[in-house]
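One chain of protein is taken out of this complex; the other chains stay put.
After this line comes chain A, so read on.
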Amino acid sequence: MSAPRPPLRLAVALDAPPGSGAPVPYDARHFVALARLAERGGLDFVTLGDSFARPGLDASAVLARVAPATEHLGLVPTVTTTHTEPFHVSTAVATLDWVSRGRAGWAVAVSTTEADAALFGRRPAAPPAEVWQEAGEVADVVARLWDSWEDDAEIRDRASGRFIDRDKVHHVDFTGSSFTVRGPSIVPRPPQGRPVTLVEVPPAAGPADAPGAGDTADVSDRAVREVAAAHADVALVRADDPQTAGAALAELLARARALGRDPDLLLVLASLPVELAGPADAAGLAELLADWYAAGAADGFHLRPADPAHDLALLVDGTVPALRDRGLRRPGRPGGTLRDHLGLPRPASRYAHA
C-alpha cells in the first residue's frame, strides 16, 4: 500500500493580472489586508509579481512590509536577475527570510525587453535563452551565498574574543558567464537555510531533440525548464488541462533526476487563473482542484485571481473549506516556516563539514 499523499499545496497571487484594468495599489494597507485574508484561509504562500517597466512598487519591499503584519503566511516576491546584482538579490531574499522568521521565497524572473534595458542603460536586451541561462547562474550563486555562513558560525566566545568562527564562513568564488562573486554573504544564513526558490515554466513540454527544437521559443522554454529542474524548490506550470500539467510535472521531475537531484525536493504546482462570481464558483473550483490532484497533475495549485480583493475572500471562505472537507487540506499548520508548510526539508549548508 502506498503512503498517503501529502495535502495539496495551495498558493495565491496577490497582484491582479497585467491588463486587468484594476487600479495599481501603492498603499501598504491594500497588501496587508489581502495577506491577512490569505493567512486566515490557511494558504501556504502568496506571490507578488514584479517587473521594472510595469507600474507598481518593488514586490520584495511590499512583502517585507507585510511580514510583521502576518504570522504564518509564506511570502514570495518576484525578483528579476537580469539587470540586478546577484549579491544584492541574495541578501534581500535572505533578509526577507529573517524579518518573516523563515517564511520567504523568491520567484526567479528575467528581463528580456528593450524597455527594461533602457531603464538601466547598461546593456542591451538579450534573448530569453541567454538571460535564463544567466538566471540559473544567479540562482546557483544566491544559494551558495545563503550557504556561505554555516548555521553555527556565530559563536560569541568571550574567552578567545571571537564573535564568529571564521572557519564556518566561506568564500563562494563563483564565476558565471557574465559575473563573478567572491563572497561570503554579509547576511548570516537565513532561518530556512535557503529560502524557497520558485520558477514559473512554460507549459509546452516537447522532447529536446524533437523537430523544431531549434526554434527560439523552444530554446528559451528549454532554458527555463533547465533552471527549474536544476534550482527550483517549486515550479509553477500554467496549463489548461490536467494532462498538460501532468506531462510538465513528469518532464520536470525527469530532468531533475537526470541532474542528480532528488525529485521529491521539487514540487510542481499548476498555476491557474480564477474568476469567481460567487460561492457556487468557489465550491466548483474546489471540485476541479480535487480532480486534477487525484489525476496526479500537480502537487498543488497556484491561483491567480482576476480581482484579488474580490476573489480571495471567496477562495478563503468557499474553496479552502471545501478542500478541507475532502481531506485535501489540513486544518492547522505543521510548522513555522514556508518549507514546513510545503513539506520541504531544511537543507544543510553545502560548506558544512560532516
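Note that in this section a residue touches a chain if its C-beta (ideal position, glycine included) is under 8 Å from a C-beta of that chain, and two chains touch if they have at least 3 such contacts; residues count from 1.
By definition in this document, contacts and distances are computed from a predicted model.
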Protein name (UniProt record) of the chain left out of view, among "Phosphate transport system permease protein PstA", "M48 family metallopeptidase", "F420-dependent methylene-tetrahydromethanopterin reductase" or "Acetolactate synthase small subunit": "F420-dependent methylene-tetrahydromethanopterin reductase"
Selected from A:Glu154, A:Asp218 or A:Asp317 as touching the chain missing from the view: A:Glu154
Touching the absent chain when the full complex is considered, from A:His83, A:Arg324 or A:Arg350: A:His83
Where the missing chain touches chain A, by residue: 26-28, 32, 52-58, 60-62, 64-69, 83-88, 91-92, 94-96, 98-101, 115, 118-122, 149, 154, 156, 158, 160-166, 169, 178-184, 186-188
